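For this view, one protein chain was removed and the others were kept in their places.
Chain lettering (A and B) follows the sequence in which the chains are written, and residue indices restart at 1 in each chain.
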Amino acid sequence: MGGARKFMAKIMEEPRKAFITGNEAVTWGALAAGAEIMFGYPITPQNEVMHYWTRLAPQYGKGFLQTEDELSAGFTVCGAVQGGKKAFTATAGPGNVLMQEPFGMAEAMRLPLFAVIQQRGGPSSGTVVYSQQEVTLTTFGGNGEGHRIVYSTASHQEIYDYTIKGFNTAWKYRFPTFLLGDGYQAKMREPLEMYNPEDRGIKMIETYPLIGLPGHIGDNREPQHLCNIYSLEEELYEVVMKVSAEYEKISPEIVEYEEKECENADIIILTHGVVSRAADDAVKALRAQGIKAGYFRPITLRPFPQKQLREAIAKSGAKKLLIAESAYGQLDRLTKQEIYGETIKIENLFMPGVGIIDYDIINKIKSIL
Amino acid sequence: MGMIAPVTPKSWYLPSKPHKFCPGCGHGIVLKALGETIDELEIQDKVVFGCDIGCSLLAWNFFACDSTQTHHGRTTPVMVGIKRSRPELVTIGYMGDGGGYSIGSQHLLNSAVRNEKITLILVNNTNYGMTGGQMAPTTLPGQKTETSPYGRDPELTGYPTKGPEFIAELTPASAYVARATVAKYKQLKRFLRNALRNQMEGNGFSFVEVLSTCPTNWRTNAQQTWNFLEEEMEPYFPIGELKSPFGKGDK
Partner (left out) sequence: MSLIKIALAGEGGQGVQSIAEILAEAAYNENKQTIYIPNFGLEQRGGVSIAFIQFSDKRIGAPKFNKADVVVALSERAVERTAIYSDENTLFVYDSGFKAEAAEALPKEAKKIIGIAAIDTANHELHPRVFNIIIMGAVIGLTNVVSFEGAKAALEHKLAYKFEKNPDLRELNFKALEIGKNMAEESLKEGVAK
């Protein structure tokens, strides 16, 4: 493999500060993570991931294919990772809907697929701009059980960090892994620091093929038969139960969250993704005014940090939980099923398809306290 | 006991035999021809065999070759993904007429246009067998199926898809496009061999449609089955090489 050495080459000599868009941060993160090939289909607001990748990838001996649609982009990624290559795609909105089919295959066959979802407004074509309306689809889409790992980022630094981590999570645990961004994060420019994962002590997981293995069949190896359909209900039951158990077992290692000021809070603000920036500002402003607000943010929406959220509620003694999101209750539903049994009163600030700023959250809190 | 075991290709996976196709089904013939071809080309270790959903899914562990099972219509992009990332492998996509010409037609069409270096084998038995005999893109005019119980009316549902013909129009000269039939075994093998060689030599897209039989859903006996294949299907779907980098087409 003449190209192999090239793939090992460092993407940058030393950490580099940059002022770039989130889509560009995805591309650099994927390069730094050693991604080898991208498959994609144009859809706003992820297009620039492909634009940057197609400009940078050839310089590093990496591949790209613009497929005929998102079904094909998802399935070509499924093929490439079976071949042992670090492959990825990026999509949004209706593209995410189409990709639920290949994402389901990745769940069923435990394929280390990595996809970046830059949420846009829905339903249907909706708007091309921004929303947080792809939470349900990304966490539990498909005809399965939501055996996926979903990181919801809130800054360009996190986009870069979690793109690198996302590839590792996918290859370590063999569950399809998603970076859930949005149109704002995709398109805005803000500073971040880029680095080689190795220089930060991050060991990139070695990839390996599931098919096309070395050796001679019948001589020193068996043929690989990857199965995706079962004749009997009981067979499928066994498989799904086994996968569920594995998913539950590894979940504590994967769960990530961010919590601030939850000790002695009267109200906890629960947000994810870019909205948590506004929540962070709102908590500071409210505290300055003597209102005891706390901040909780799941970074992994799947698996959900339910234990940690329950603990935050318990230790705070908060009477209310405000769930704020740029959707009509998708984070709300997810949270409620995860913390079933808690008696804290849940309030909502649902602003589907539009941005939420600290002002909106502060006003809402003042109206309910 | 006491049965004489038939000679089987080396590349067949014996634990999965006898295979699960219905009696009289043409799949076994196609897969035998393919197995012998894989043996003759000595590519067993390099082949990745991908099967679609439909009756073709039953072939998921047919070969002692690395194999993967996909979704209905999506074998083509999975093969493209494998080939694009592992060009040294020989990728064989195996599908039916529904998977290739209907639900997966956009993948078939676009991978042909891109001249992807993959080999696709499409088994045409004029109906959706696995789901119980519904009308397929290849169902002949007047043919009765579960969803055309009074016979396919071209006024309402168009004429049967002629896959190799449209793929030949879409591909450059380096592609290989042919239509074979399970009724002409030697020719079938020659076409499959050419389709694999064409990929191995890095020339381009390689596509073979194989006319096949489905007595279960056609509700035909052995004689009627063969008659339908040779007297009804073949006149509509002409056999031969439509495009070959290996010289003049063989009609």
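As a convention for this text, a residue touches a chain if its C-beta (ideal position, glycine included) is under 8 Å from a C-beta of that chain, and two chains touch if they have at least 3 such contacts.
Every value quoted in this text rests on a predicted model; they were computed, and no experiment measured them.
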Checklist entry - Which of the displayed chains are touched by the chain that has been omitted? => result A
Checklist outcome for this item: Missing-chain contact among A:T44, A:Q66, A:N228 or A:Q308 belongs to A:T44
Item to check | Among A:H147, A:K165, A:R277 or A:K364, the residue in touch with the chain that has been omitted | outcome: A:R277
Item to check | Hidden partner chain, residues of subunit A it touches | outcome: 19, 44-45, 127-129, 183-185, 187-191, 274-275, 277-278, 280-281, 355-359
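Keep this in mind: only the chains that are shown with their structure count from here on.
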Checklist outcome for this item: subunit A to subunit B, mean C-alpha position gap in Å, rounds to 39
Checklist entry - In their complex, what parts of subunit B are in touch with subunit A? => result 10, 13, 44-46, 48, 50, 53, 57, 60-61, 63-71, 74, 76-86, 88-89, 106-107, 109-111
Checklist entry - Hey, which residues of subunit A end up touching subunit B in the complex? => result 36-37, 39, 63, 65, 67-69, 71-80, 82-85, 87, 101-102, 105, 109, 209-213, 215-218, 223-229
